[in-house]
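Heads up, one of the protein chains got dropped from this complex, but the rest are sitting where they should.
To keep things simple, chains are lettered A, B and C as they appear, and every chain counts its residues starting from 1.
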Amino acid sequence: MPKMNMIQAINSALDVMLDRDDTVVIFGEDVGYFGGVFRCTAGLQKKYGKTRVFDTPIAEGGILGAAIGMGVYGLRPVPEIQFADYIYPAFDQLVSEAARLRYRSGGEFSAPITVRAPCGGGIFGGQTHSQSPEGIFTHVSGLKTVMPSNPYDAKGLLIAAIEDDDPVMFFEPKRIYNGPFDGHHDRPLQPWSKFPQSEVPDGYYRIDLGKAAVARPGNEVTVLAYGTMVHVSVAAVEEAEIDGEVIDLRSLLPIDLDAIVESVKKTGRCVIVHEATRTGGFGAELSALVQEHCFHHLEAPIERVTGWDTPYPHAFEWHYFPGPERVTRALKKVMEG
Amino acid sequence: MPKMNMIQAINSALDVMLDRDDTVVIFGEDVGYFGGVFRCTAGLQKKYGKTRVFDTPIAEGGILGAAIGMGVYGLRPVPEIQFADYIYPAFDQLVSEAARLRYRSGGEFSAPITVRAPCGGGIFGGQTHSQSPEGIFTHVSGLKTVMPSNPYDAKGLLIAAIEDDDPVMFFEPKRIYNGPFDGHHDRPLQPWSKFPQSEVPDGYYRIDLGKAAVARPGNEVTVLAYGTMVHVSVAAVEEAEIDGEVIDLRSLLPIDLDAIVESVKKTGRCVIVHEATRTGGFGAELSALVQEHCFHHLEAPIERVTGWDTPYPHAFEWHYFPGPERVTRALKKVMEG
Amino acid sequence: MARKKPTSSADRPAPGPLRLHVPEPAARPGDDPDFSHVRVPAAGVSQRPPIDASEPELRAYAEGLVRVLGDDHRAVGDWDPQLDADTLRRGLRHMLLTRIFDDRMLRVQRQGKTSFYIKSTGEEAVSVAQAYALREDDMLFPSYRQQGLLVARGHSLVDMMCQIYNNTRDRLKGRQLPIMYSVREKHFFSISGNLGTQFPQAVGWAMASAMKGDTRIAASWVGEGTTAEADFHYALTFASVYQAPVILNVVNNQYAISSFQGFAGGEHATFAQRASGYGLPGIRVDGNDFLAVHAVTQWAAERARANHGPTLIELFTYRAAAHSTSDDPSAYRPEDEFARWPLGDPIERLKQHLIAIGEWSEARHEQLVKDLDDQVRADLKEAESYGTLSTPPASPSSMFEDVFKDMPEHLVRQRREMGY
Partner (left out) sequence: MARKKPTSSADRPAPGPLRLHVPEPAARPGDDPDFSHVRVPAAGVSQRPPIDASEPELRAYAEGLVRVLGDDHRAVGDWDPQLDADTLRRGLRHMLLTRIFDDRMLRVQRQGKTSFYIKSTGEEAVSVAQAYALREDDMLFPSYRQQGLLVARGHSLVDMMCQIYNNTRDRLKGRQLPIMYSVREKHFFSISGNLGTQFPQAVGWAMASAMKGDTRIAASWVGEGTTAEADFHYALTFASVYQAPVILNVVNNQYAISSFQGFAGGEHATFAQRASGYGLPGIRVDGNDFLAVHAVTQWAAERARANHGPTLIELFTYRAAAHSTSDDPSAYRPEDEFARWPLGDPIERLKQHLIAIGEWSEARHEQLVKDLDDQVRADLKEAESYGTLSTPPASPSSMFEDVFKDMPEHLVRQRREMGY
């Protein structure tokens, strides 16, 4: 089995889908000839030609507007937004159009697009190369939102997203493109090749959207996380020497409520971890869901460990980033609570 | 004391501020000569001239971009977005610019703008004249978000918003412009003039942002609501014959956590009501906050009564709208739970 | 280099204070309508250029006004599309049908049978002539004021009425505001309430058609007010970069709700001129001249289909009715402006043309109006037999469908919570 990091796994998913389905097209800023600023589309234009993989003007709203039109024609566009922080100019096309099209047309038209966007911080990118805007999209009816945490999942989920007949926001935590960063920024990053999730089949496979995975089984407390925070949470659980169960949500919408409820009912305690700002983040929804469905099983208040409610401050990146120390503190608190 | 409906109270607030502070300027689509599609700016251009109150191109992003520039110059712009549903083209200027400017410039520059936008449904406006996007903005660090529920508050909060040195999203629930709609769409609307909150002083006064109000005191359950839903909630409490305390949040960010916690600690039960879609809505944040701060006082799971996670369907407006019947059901459920 | 000017503008004499220019229309309520700023060239003076002409060669068309129907109601000049009399009569019929339909639907809205309506009165030539100049399977991305496209493509009025009524036969299942049609089999895209979004979508559709070596082109419409939105710029940029086979139409009906076209930039350039900045041809056409609209659209369609790229057409017309049933134009413009509009009424002009060429008469016209009125009444009756706003389509539980292709668990739970 080939070993792939997350960039290679994403590239492989795109390659597989371009090959299987000639309605799949890929475009975005610098994705064509150059192969993307993170190299996720490297080699694809050469292999599939300029009408399947191409560069675009710097106009995220135009990219999405055109993608929707292509989707209506019958293609499956996979546009890239260079950084998730730059998705806002496309917000109207996403929220008012892609998300609403099937509904408002009574099912006559739809836009089966997959928007890929690198997200998250921890790379000293400053406030406009570090954001995690997933919580804005999960509030929008009609969009699916996915965030993988490892190469194997990234490929399987991306293939499922492209095959999905609804618009999917596919966020790629750039901090773990090369290895499962666990928040210990002062230690060397371990490359993906040292981990089993880097064993990625060359060919086609899919992971259905809406199914969580248990990243680390446990009995004492449930940790809900996704993306980079899965690795931070696993590290924190190990370091706290608490038998925590870390659930990797993978898909935020649809959400695997059954997996969450089952785990929390078992453990009676819950910590939610995400990198996005706290207020109104997806952690709020998770907290609400857990207390709605597990109220009588909860033995302590649900804790949220998140980015602070500030922009991502460049020099204080590691104070902002919700690292293992903060997760550990929350774990201890719920164990006492 | 003059009697004002909400439109008149908003118009009065704008009038007072235009008069007091010559840096206040008002603009937007159809707000100048015509006075706004809801008439909130009627007469103001005539009174203050075309360089204080004027029409704009149909370009919400341009309106906000220009407003920020004016704010940087030293003005206090009060742009109107014709419907909250049309705010998305301005999203980037709001999120990446207005919200971040003070922070990223280390306090050198800021944009003291107040964005007025009618929101909410119940007027058969269909999916693009009915939305309640406040939950998207409360997730954005650097923005304040306000929603009044009556004429007196509307004027006092709008004046405070305009005087605020940070950007404020000021959402006006259009369903209650003319009277305190309580969700009984099959009964005639009572005009504001029949209610004490329509007694609005002509002159200057302000209601500080971040302070909730008790719309109806009670002991058995706390209902958290804002905008139109305050009236729906009060009606539901009365009809359910439950001694509920309805808290009118007025300002979502900053939020009056003390008032919420105090009430829930007293009642031990909580129902959250908003018109926006549920998943990731502001209700999720409220639910998370309540369980974080009142966990040991809660006697039943917190309930959320919200718009469904669909676009606002024109023909099924009253099935979508979270009316008193649904709130009553939730109240009964938490009383049993 | 003998004389030395001051080295920095800071040394120059201080100029006077700056002033803000705020556009002002020529006439407001109470004023006499004033269209003296509208230059109306004679019909027939503009030459039809070859379809592969380059943008610089075409630049004059963006400032001109293509007109075919002269004051004597004869078709003149190079742009005359030389349509046969049957086609012209069909065009007249479709324009009239659109107008009668609009009038009738306004009335039912006033009766409270539906919540909202938007008329296209005065702009019927735009939709009908443009539909005629396109192929039946070219894809249309309209705004809310091109109901004439559906009429011209022979779509069932009953079906349109059922959408307006949100009744049991509403194909959009009660989800949309009246007139926000979507008619897939007529290649008529779902209308959005958000202005302008369809413009880059049409370009994307056209790009896809080109990618796939198809022969179908796309056309889209926005109002002149909407040109200020980002989507207009995206559409022109993408259309230019990829030379997409698309026709981008700006219907300049002089108003955007209460704002005259000066607030969209119309004081300083025509809307067709916007195109030249992107290296695209912009053509301005008398939007009330059925023949001119047809001819210009056909030219643009041929150009696009032959891989010579996109065209922006400005259709110069006048919004004769209120913006919508929520609007009262007497608050912001003189009441009798339409009567003084220098380009007249598109229906009247085509009628007079047909009479002038001996292919029509007042009597036949009167009969046609009556027939169409009867047809609309009959259709309305049928539509009402399927219910009006108070008779919603199917079950409310259907509101949870089509959010996604397959209903996710959380919507199933919410539907159950609603009692289904």
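Here, a residue touches a chain if its C-beta (ideal position, glycine included) is under 8 Å from a C-beta of that chain, and two chains touch if they have at least 3 such contacts.
Please read all numbers here as calculations on a predicted model, not as lab measurements.
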{"item": "Chains in view touching the one left out", "value": "A, B, C"}
{"item": "Selected residue (touches chain absent from view) among C:34, C:103 or C:267", "value": "C:267"}
{"item": "Touch criterion as defined above, residue of C:79, C:116, C:232 or C:360 at the omitted chain", "value": "C:232"}
{"item": "Selected from C:33, C:70 or C:279 as touching the chain missing from the view", "value": "C:279"}
{"item": "Of A:132, A:279 or A:328, the one touching the omitted chain in the full complex", "value": "A:279"}
{"item": "Residue touching the undisplayed chain, where the options are A:15, A:85 or A:134", "value": "A:85"}
{"item": "Interface residues of chain C (partner: the chain not displayed)", "value": "1, 3-5, 7-10, 12, 14-23, 55, 75, 81-84, 86-87, 132-136, 207, 209-211, 213-215, 217, 227-228, 230, 232-234, 237, 240-245, 262-265, 267-269, 273-280, 282, 298, 301-302, 305-307, 309, 357"}
{"item": "Chain B, residues in touch with the chain not shown (by the definition above)", "value": "25, 51-52, 56-57, 59, 61-62, 65-75, 77, 89, 92-93, 96-97, 101-110, 141-142, 144, 165-166, 210, 253-255, 257"}
{"item": "Touching residues (missing chain, whole complex) on chain A", "value": "29-30, 32-34, 37, 50-51, 54-62, 85-86, 88-89, 124-129, 278-279, 308-311, 313-316, 319-320"}
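In this text, only the chains that are shown with their structure count from here on.
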{"item": "Centroid-based (C-alpha) most distant chain relative to chain A", "value": "C"}
{"item": "Centroid distance [mean C-alpha coordinates] between chain B and chain A, Å", "value": "31"}
{"item": "Mean-CA-position distance for chain C and chain B (Å)", "value": "35"}
{"item": "Where chain A touches two or more other chains at once, by residue number", "value": "61, 89, 92, 96, 103-104, 141-142, 253"}
{"item": "Residue numbers of chain C (touch at least two other chains)", "value": "173, 175-176, 180, 192-194, 230, 403, 410"}
